[in-house]
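Left out: one protein chain. Kept in place: all the others.
So, chain A:
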Amino acid sequence: MSAPYAPTERAADPIEAHVAELAAALHGPAREKDRMLAELREGLVDAAADLSADTAPDPGPRTGTTPDAAHEAIRQFGAVADLAPGFQRELTVAQARHTARGVMLVVPFLLPCWYVLATAAGPAAERLPHPAQVLLAHLGGTAAATALAAAVFLAATGPLARRLPTPDRLPLLVAWTGTTAAVALALSALTLTLASLLTANWPLSVLAGAVTIACHSKIAASARACRRCARLPVAAPA
């Protein structure tokens, strides 16, 4: 998404330096961040070209801008300290939605797998031990509650936000919901792994445990990123 400049040119370009400084101050999903910064960069280049057209007889070859015009465009757009809270707010919401979407997609997929494993008909030796079944039921309930909460968060930061203001602490709530889901998945994976030692149908338990731990890793990483974003200062919406 970034403009095709050589590294030396990039370093010497005030617009590139400004965008790089802003990029270093922001945290959030890489794709959204790249898109927002690419858009800002294009706007700065347009503004600098407009300013150069009025003032410079011989603008630069690449963008048609002069360094003075680039600096003036940067001044008009705002310093990094002024811009970062507004950009970070959107990135924090994007990260929270990313985490909520992950919980919503993963948990409903895993719950039926656990249910089938825990309640599968067949010889007693092939079923999970009773304590493991009870523990999985509780963890499943917790995970289901986080999935429901994630659905509410997605709605609250999407179309519903037209009518209801988005609470400032909502991303932090999403982060801890994601963390709760990740912990429930980790404990479930552990339960399934231990239970596989006690059941004749162990390959299925091991497989379910491996899938669960993979899902745990994905959600835990997203929740961690969400907690980090939620701690950063953000601007109130305009």
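Quick note on the criterion: contacts are C-beta pairs under 8 Å (C-beta built on N, C-alpha and C of every residue); 3 or more make two chains touch, one makes a residue touch a chain; residues count from 1.
Here is the rule we go by: contacts and distances are computed from a predicted model.
Asker: Report the protein name recorded by UniProt for the chain absent from the figure; options are "Multiple sugar transport system permease protein", "ABC transporter ATP-binding protein", "PadR family transcriptional regulator" or "Coenzyme F420-reducing hydrogenase, alpha subunit".
Answerer: For the chain missing from the view, the UniProt record says "PadR family transcriptional regulator".
Asker: Of the residues in chain A, which ones touch the absent chain?
Answerer: 1, 3-4, 35-36, 38-40, 42-43, 45-47, 50, 76-78, 82-83, 86-87, 89-90, 93-94, 157-159, 161-162, 235, 237-238
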